[in-house]
Structures are given as structure tokens and as C-alpha cells.
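All protein chains but one are shown at their positions in the complex.
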Amino acid sequence: MTDHALMSWLPPLAPAAPAWLATLQAAARAQVQTQIAAPDAEAWRYTSLNHLLEQGFVPIDETITALQPDDLDEVLIAGLDSRRVVFVNGRYAPELSATEALPPGVHLDSLRELLAHDPDAVRALLPAESATLPLFMALNVAGLDDGLVLRLDRAAILAQPLELIHLSIGLDQPSVAQPHHLIVLGDGAQATLVERYVSLGAAVYCTNAVIEIQLGRDAVLTHERLQTESKNAFHLSGLSLRQGANSRYQSVNLGLGSRWSRTELLTEFCAAHAECDLRGLYLAGDEQRIDYHLDVNHAVPNCTSRETFKGIIYGKGRAVFDGRVVVAKDAQKSDAAMSNQNLLLSPQAEIDTKPQLEINADDVKCSHGTTVGQIEPEKLFYLRSRGISAALARRMLCLGFADEIIHTLHSETLREHLSEQVGQRLESAPWD
Amino acid sequence: MLVVNGLRATVGEKEILQGLNLTVNPGEIHAIMGPNGSGKSTLAHVLSGRDGYTVTGGSATFAGQDLLALEPEQRAHLGLFLAFQYPVELPGVNNTYFLKAALNSIRKARGEAELDAVSFLRFIKEKLKILHLDESLLKRAVNAGFSGGEKKRNEIFQMALLEPKLAILDETDSGLDIDALRVVADGVNALRSPERSMIVVTHYQRLLDYIQPDFVHVLAKGQIIRSGGKELALELETTGYGWIDAEGLAA
Partner (left out) sequence: MTSTTAVNDLVKSEYEHGFTTEIASDTFPPGLDETVVRAISQRKGEPEFMTAWRLKAYRHWLTMTEPNWAAIDYPKIDFQAISYFSAPKRPEDAPKSLDEIDPILLETYQKLGIPLEEQKVLAGIAVDAVFDSVSVATTFRKSLAEVGVIFCSISEAVHDYPDLIQKYLGSVVPYTDNFYAGLNAAVFSDGTFVYVPKGVRCPMELSTYFRINARNTGQFERTLIVAEAGAYVSYLEGCTAPQRDENQLHAAVVELIVLDDAEVKYSTVQNWYPGDAQGKGGIYNFVTKRGDCRGARAKISWTQVETGSAITWKYPSCLLRGEGSVGEFYSVAVTKGRQQADTGTKMIHIGKNTRSTIVSKGISAGEGQQTYRGLVRIGQRAEGARNHTQCDSLLIGDRCTANTVPYIEVRTPTANMEHEATTSKISDDQLFYCRSRGLTEEDAVSMIVNGFCKEVFNELPMEFAVEAQKLLSISLEGAVG
């Protein structure tokens, strides 16, 4: 079992690791082994791991220092007003980051450094015992290395968005990076986080990121996750969100890039009157596999969640949407609405969607709606009757479909940038 | 400008147009009237190239070209415009973006320079005034969440913008109250010119109180069975369409 391809993703345990961390990692490792031995067939019903495992990814214990700030130019979004933290192949790159003059009460650290200098601070942020995690999130914890630690004290406000850039460059050997980020907002704190996944070059590599977020009472986090990696990239990311009373979490998840990707979003309401809004847009073009899993837990009463995901699948693209809303016993007055709409544009495109509700309380308002369809001929004709070519009309209609998600991004610059990205990808989409 | 000769078209097994003849010269306004199911909308759709109809005979020539051989956008490039009876909602598609794409596609096809953002905006604002439309319209998605009246006005606004040679107004009056009808008709009248022809398809005479036609045709059972001046419309208002069956039998 130890020679399973996934076990080789794990670096040897750091000898200097504090005992509590070693215990946590050993527990995560045990979870990985259990799940490899008895895979969760339902969780992997529509996605095969073979392609990922064949790549023989290994962790590389190396901090890339050769990059200069201008190497970033091609990945930065012109005009986006932000501070930024850059991770290169999973390691913090201070020379590429720009985090000057943080407002009072905002603390930003590298996990690796914080572990070295103040391990107890990290311990306070991690869950006391490791919960049962999906396979790759457990694998990430078992291989904990570096990541961003962002802490906002009570009532602290990070008005300017923080860009968290995962920059990946290919190495001689196909490598896997497993950054682990911890974001903690104290009571009443507010922040906007733009999490980006980008590639330099087109090498084959894998990112397996985890981001853990805790929101205090009344905290507000806007979280935009933009995955635009190269078509050779393998992408895994897991979000674990815990929300305090009356907190608000709004996220936009855009999955446009990578050859093979899987995203797990696990959210839990820990106290009443919290709101969680998860939006997503995925584009699966030629040979792309894109896989979203949502697990939204209404563990306590009086919380509201919205899950709105849209997909455009073309060429030989394949997408999976597996969304689950669970309302716990006694979580009365829960309000959840999940929607998943898909445009299937070509004969070899595939979509598998599984929107689930698990309701254990009666005074709830829960719904889900799913559609799979294509561009409506009436709309196409309307545009063509106004002189617009069929190809442009299709693209316009796809962009219109995507706009419901894109327009919720916090900045005009981002909205334009992403519309353009979607438009470009659709331009090369085969329509038949 | 438009010559339709013996046009026959079917939907599925059913023949809707059964040898229709119609000639429209520059600057003329033709009203096509007729009972429900007579083929009025089919004619509008076949001329503008909508899917779902099979042309089984006859011809339609527009600006010297075989209209029926062209794609819908090519017809638009030539200067044909259809104001839809039920304008389609395009959620998420911004109106300005849509209008600019349409206008520039047509300009490009005509060998004219595409308008840049600034001149386009100036142009578009000018046209808004004609229709007494609010600028906020430009920021909205095409027809999405529009009221019935707003949709019809938006159709006429597009017509103003795209400056067609021939506009087909498919039951533009349907679903409009009298005030909205007046606004739409004013817009249409503002766009009348010696070079621009129009075909006004309608069930009721009242639209023709506001848009005075040069010719009125009665369409029944897929053919034009009577043609005349605008007095024919008034006659229909009093007689209704009941006489058609009797006459149809006699013919």
C-alpha cells in the first residue's frame, strides 16, 4: 500500500516537526491509506484517477528563486488593484510578493516560517483533531509544507483585495506542490481574497492546494478563485470553510484551465444567521476534465446558502458537478437553493451532474434545479437576423450564459479580464 | 426592391404559403393583413431566414439577390430587418455589446469602416432620442426582463440603428396598449424615407391609423387574395375576415 503512486506525493516527515504536527500528519496519512485501500466509489463515480496517477508526480523540496518580478508580468492582470502574495510551486516567494503597509490588525505569514518560529500560533489555527477529509485534502495535510497564513484581528479590515497567486513552472520531473493556506477572520473582520492558479510555460505538473477558512461572528469574506492554468496542468483544490454567527462568505469559482481538475468545497455553518454564497463557472474544452464537489452543511438553524454553478462543455470536454446540501436535524429555518446549468455544445462533450439534498429538519426551504441544454435556436436566429455571424452569435450567447457568474466578481477589471478569457477559449471551440 | 414570386413554404407536412406574390418598391409601405393562421408570420420568417420552414417553390429576390439562398445574417447585411413579434430575451448579453456587434457586422459586410467605441456611443445616443428611450437601456441585457412595450420599442430602436432598406414589422402592435402603440408608431414614422420600404404585418387595422400604408394586402390560406389602398384596411375593419371563407370557396 505504501508504494501506491499517491504515497509518493508525500515528502519524508520533517524531523524537527513538533509532536502535535507529526501526530496530525500521521493521522492524515492513515486516512489516505484507508481511502486508497477502500476508495469512496460514490465520490469517484465519474472521475478516474488513472490519468493523474500515471504521471508519477513527486514532491520537490526546492524553493525556486530564479524568478524576477518582471517574470510575473504575463500573469498579472493589468489594472487590478491588489496586494499580492505569490507562491511558486507551493513555496512562498517574498521577492515576487507585494504586501507593503498592511492595515493594522492584519497579519500575513508564510506557514513554513511561522511553523519554524512560532509553531504554537499555527497549532492554534489548525483543528485540534483531524476530521475525516476527502482523499486529496487528507493527502495535502499529510504532506504539509508551506502556505499562506492570513489572520485578521477583531474588526480589522483589509479593504484592498489580496491576490493569492499560485504560480507553477515545470521542473525536469513532473512535480506536485501541496500548499496549505489558513485564513482566519476575527469577529467583524472583512477581506477580499482573489485566489489565482496560473502557469508559466506548459509543462506537466500538479497542484494540490487546500485552503482552510474560519470566519468569526459578523465577519465578511469575498473569495474569488480563478483557475486558468495551462492545458497540461493537473489541478486539485479543496476548501474547508467554517462560518461563525452572522458571517457572510461569498465566493466565485472559475475553472477555465488545466487538463484534469477536481475541486472540493466543504462548508459548514457553526452558528446561526450566517450566509454562504457559492458561485461557479466551468469551461471544459477539448480533452479537459473538470470536476466540482460541493458539500454544504447546514449544521445549525437559521442559515442561508446559495449554490449557483454553470458549465460550458465543448469539444471532448467532460465536466462533473456533484453538489450536496445537508440540513442537520434541528437545523430549522435553513434556506438553501442549489442550481446547476450546463450548456453542452458538441457531440463528444459529456456532463454528469448530481445535485443532492439531504434534509433532516422540517421547517426548511430547500431546492435545487439542474438543466442541460444547448444554445436556443431562437436566440441564435435573433442575433443572426441582426447581421451577426453564427460563430460570433454563439460566442455572445455563451458569454451571456457565463455572465451571471462573471458579473459577480468584485472588480470591473476582473470581470473584463475573465470575460475575455472565456471568450478566447470559446473562439477556438469547435462547434460541431 | 423585393420581389416575391409564387412562394410556397411548408412547416412539417403542412403547406402554409401556397404561391404568394408580392412586390415592394423603394419607399413603399405595404400592410399585410389576414386572419390568424393565414401565413402572415410565416411569410415574415421565411423572408428573414428562420429555421423550421421548407421553401417548396417560388422565389424571393431582394436587392437583386436570391434572398432564399442566404443565411439570416447575410440578409441582414443586405438591409433586411425583422422586428419580431416576440423579441427574444438574451440574459447576460449586454445591449450595447449586442448593438455594436450587429452594427459593425453589417458595416463590415457593406465595406464600411467599423465604428469605434466613441463614435458608436454618439450614434447610439442620437437614435435613443428618436424613440424617447432612456440611456439605462444600454446597460441592460437584451430584452431580458423588459415589459412587452419595452421590447417592441427596443425592436424599433434596433431598426433605427441598423438603418435597413426593408423592415418587416411582424405584429408589432400585438400586446401593446394604445399609448405604447403610439410611441412605437411614432418611431416607425420617424424612420420613413424614400429609400426605406416596410412590410407591416398585422391582424388589426388600428396600427394602420398610425402607420399609413401605401398598399394593403389580404393574406388568406397562404396567398394574397386581395390588394388595395389603405381604404381596404378600413373595409376589413367593418367586414372582418368572415367573408374570406365564402370567397375562398367561390375562387
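Quick notes on this one:
First chain written, first letter: the chains are A and B, and each begins at residue 1.
The working rule: contacts are C-beta pairs under 8 Å (C-beta built on N, C-alpha and C of every residue); 3 or more make two chains touch, one makes a residue touch a chain.
Predicted model only: the values in this text are computed from it and were never measured.
Every shown chain that the unseen chain touches in the whole complex is listed here: A.
One of A:R123, A:H368 or A:H410 touches the chain omitted from the figure, and that residue is A:H368. The hidden chain makes contact, of the residues A:S8, A:Q55 or A:S346, with A:S346. By the touch definition given at the top, subunit A reaches the unshown chain through residues 42, 46, 329-330, 332, 342, 344-374.
Convention: only the chains that are shown with their structure count from here on.
Subunit A and subunit B, compared by their mean Cα positions, are separated by 49 Å. Per the touch definition, subunit B reaches subunit A in the complex via residues 48-51, 71-73, 75-77, 81-82, 84, 87-88, 90-94, 97-98, 101-103, 105-106, 109, 141, 158, 162. Residue ranges of subunit A in contact with subunit B, taken from their complex: 376-379, 381-390, 392-393, 396-397, 399-404, 407.
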